[in-house]
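FYI, not all chains are in this one, though none of them got moved.
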C-alpha cells in the first residue's frame, strides 16, 4: 500500500501535532500567526528577528486599495454572498504575474544572479555594484525588464523600500539579496539612462530571499498577505458595498461594437 | 460620476495609507500580521490581549494534516504547477459548510442564542446553563445539530478547547459566547442523552465572537488560517510530492460500473 | 484496499471508454457537445428532442453582457494573464445564489410543489392554476420570493420565456414543471397584487426539471453555459481589453472614509 509522508501534522484521539510540536500545549498562545506561516513553509522555527522582518513584509503586501483583485473579490461576493470562500479565492486568482508576481520575480532574479557568481560573494558595496551593473546590462541586452524597478504611482520613491531595508538592517538580516537590490537601485541609471524607484514588491522579494525562503514560493507569501487584505475588502463590502455600483458603472457605459471575426 | 468609498487604503506619489495609518512609517515593523488582519476586518486596532487570543485561534485552525482541502490543493499543484495561486484557491474552495464551516456556524448559534435573551445576560454559570439547556433542547426538537459538539477523531476531548478557554481567561476575554459554549458542554448530556466533546473549530468561533468580530465573516478567519496551512502543504508538495501517488492510487483502484440513469 | 467505483470513464492502452461507449469509435463525430454534457450528468443518452430543448437552455444562459461575473473574470485575466483557467474559475465563482442561482431555485420550487401533490398531477390549466395559487400564497405568507418572477431589465416580458416554452411544446417536452411555471405567471397577480414577468433563468430551470435532470445540479448547467460566455469575454478581453479601464475607473473615483469599527 502506498504511504503518504508528511512532516506537517498528525493527530490522534488526544493530541494534535503540528511541525513536530504539540499544537495545544506548545503552539497556541505561544507562537504568532506570521511565525507559524514561516515555520510551515520553511519547516524551521524562525528567530524573533526573522519574524519581525517577515511580518513587516506581510504587512507591506497586505493591501493596495482598489486593485483589480480586490474589485474581483467584491464582485464575486455580490454575485454569490453565501460563499465567502469563493469571493476570497476569486481575489487570490488575480495573484499572478502582473499584479502580485513582482515579489517572486525579483527574488528569483536576485537569487539567480547570486547563484551565477563564480567564487565568493562581494563583501562591499562596490562589489555588489559591479554585480548589479552586469545583471542590469544583461537584462537590458535581452530586452527584459529588471523586476522590482519602477512603479506606476510612486514614481520617485516607494515609501516601503527604505523602511524594509532599515528593519532588515536593525535585525541583522540585510543579506546579499537586499544588498544586490540596493546596488541595482544605485547603478541602473547609468545602464538604462533613466532613474526608477526600487518598488515595494521587489524589496519584499529580496527580504524574503534573504530569510532563506524558497524562491519558487515567494508568490505564496504575497498571496497570504493579500488574503488578509481581501478579507478587509469583503468585510467592507458587507458594510458599505460598492460591487453593484461597479457593475452598473460598467454595464451602463457599455457600447456595442460590431463583431470582429478572428 | 459614481464614487467608491473605502476606509481601507489609498496612496499617492509619496505615501501609502492603510486604515488611516502611514503604512511605511507606522505599520511596517510595528504591527504584527495577525494584528493587521484583525484591524482590516474590524476597522479598529486590537489590544495586545485581543491579538493573543486571535492569533491562538489562527494557529489552532491553520492545519489538520491531510484534509480534503489539503489534498485538493496538492492535486491542483500537480496539474498546474505554474499557478501557485490556483492551487491555493482550490484548497480554500473546500472551506465550506462541512470542513471549515463549524467555526462560523458555532459563532452564529451562540450569538443568535444570546441575542434572543430578553433582558440582561446571565452572570453566573447557572444562568448560562439554563440558556444552554434551552438552546440545545430547541435544536434537538428541530432535529438540528448543535454546532461545535462532537469530533470524528477527538471523541472524548479536543485538546484545543481547554487551552483556548484558558488563554481567553488569562487575557480577560472569556465573554458570553465562550461561557455559553462551556455551558453547552456541561448540559448537553442531560438533553441529548450522550456526551460529546466541545470541538476546536467551535471554541474558535466562540472566541472570535467574544472578540466582537462579525459573525457573518468568521469563516473568513478560518480561511486565512488555512491559507497558511495550505502554503505549508504546497511547500511540502514541492519538496516531497504525494499528489501523483494519490492520483494513481485512485485511478488504479477504479472499478467500472454500469451507468445508472437518473 | 478501497476501490473507487465510477461509470464515467476508463481507458487502457488501445481504448478509451466513456459512459460505456467507445469514445473514439462511437462518440467523436457522432455526439454533440451539449448532448454529451446531458449524458454525463444524467447517465443516459438524451433523445434529439431533449437535446434541442437542453441546448436552447444552454444558449439562453450563456451570456448576459457585462455581468459581475464577466467583469470579475476580465479583471482576473488582467492581473494573471498567464492563467486562463484562473480567470475562468474566478468568473464561475460568482455563479452563486444571486446571479446564477435562480435557475436552480426555480427548478427546486416547482419540483417541491409537484412532489407535495397528494394524488395525480393536474391535467389541465385550471388544475395547475390551483396548484400555483396555493404555492404562491404559501411563499407570500412566509415572506419568501417566488423564484423565477421578475427581472431588473425585462420588466414586462423576458423574451426568452415564450420561446423556450414554444420549443419545449414543439418537442413534446412541455411537462408539469413548465406548466406549473406558466400557471404561476397567470395567477400570481391576484395573489401578489402586481404583475411580474416570468424570467429566463426561471423558465430554464423549469425546462431542465422537465427533462428529468437532478434539481440539485441545475446550477451546474447554468455554470456550463456561462463557461462558454466567459470564454467569449476573455477572448474579447485579449483583443480589446476593458479590465484596466474598469480598475482605473474605480480606483480614481475612490473616496477615503474614516474607519468605522465593527
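When the chains are written out, they are named A, B and C in that same order, and each has its own residue count from 1.
Following the convention adopted for this analysis, a contact is a pair of C-beta atoms (placed from the backbone, for glycine too) under 8 Å apart; a residue touches a chain by one contact, two chains touch by 3 or more.
What you see is a predicted model, and the numbers here were worked out from it, not measured in a lab.
> For validation: placed chains = 3, all identical. Expected total copies in the complex?
Copy number for the complete assembly, per this file: 4.
As a convention for this text, only the chains that are shown with their structure count from here on.
> Could you work out the angle of the rotation that brings the CA atoms of chain A onto the matching CA atoms of chain C, rounded to the nearest 5 degrees?
180
> Same or different for chain A and chain B, when you check if over half of the residue numbers at their contact belong to both copies?
Over half of the interface numbering overlaps between copies: same.
> Just the number, please: Cα centre separation of chain B and chain C in whole Å.
For chain B versus chain C, the centre distance works out to 32 Å.
> Please work out the Cα centroid separation of chain A and chain B, and write it as a whole number of Å.
Centre separation, chain A to chain B: 24 Å.
> Could you list the positions in chain A whose residues touch two or more of the other chains?
Touching at least two other chains: 65-66, 83, 86, 89-90, 93-96, 100, 235, 240, 242, 246, 249.
> Which bits of chain A are touching chain B when the two form their complex?
Residues 2, 4-16, 18, 22-25, 27-29, 31-34, 36-37, 40-43, 52, 55-56, 58-60, 62-66, 83-86, 88-90, 92-96, 100, 153-157, 159-160, 162-164, 167, 170, 200, 214, 216-217, 219-221, 223-225, 227-229, 231-236, 238, 240, 242, 245-246, 248-249.
> If you look only at chain B, which of its residues touch chain C in the complex?
On the chain B side, the touching residues are 1-7, 10, 17, 19-20, 41-44, 80, 82-83, 85-86, 89, 93, 212-214, 250, 253-262.
> Residue numbers of chain A touching chain C in their complex, please.
Spelled out, the residues of chain A in touch with chain C are 1, 65-69, 71-72, 75-76, 78-83, 86-87, 89-90, 93-101, 235, 239-240, 242-243, 246-247, 249-251, 254, 257, 260, 262.
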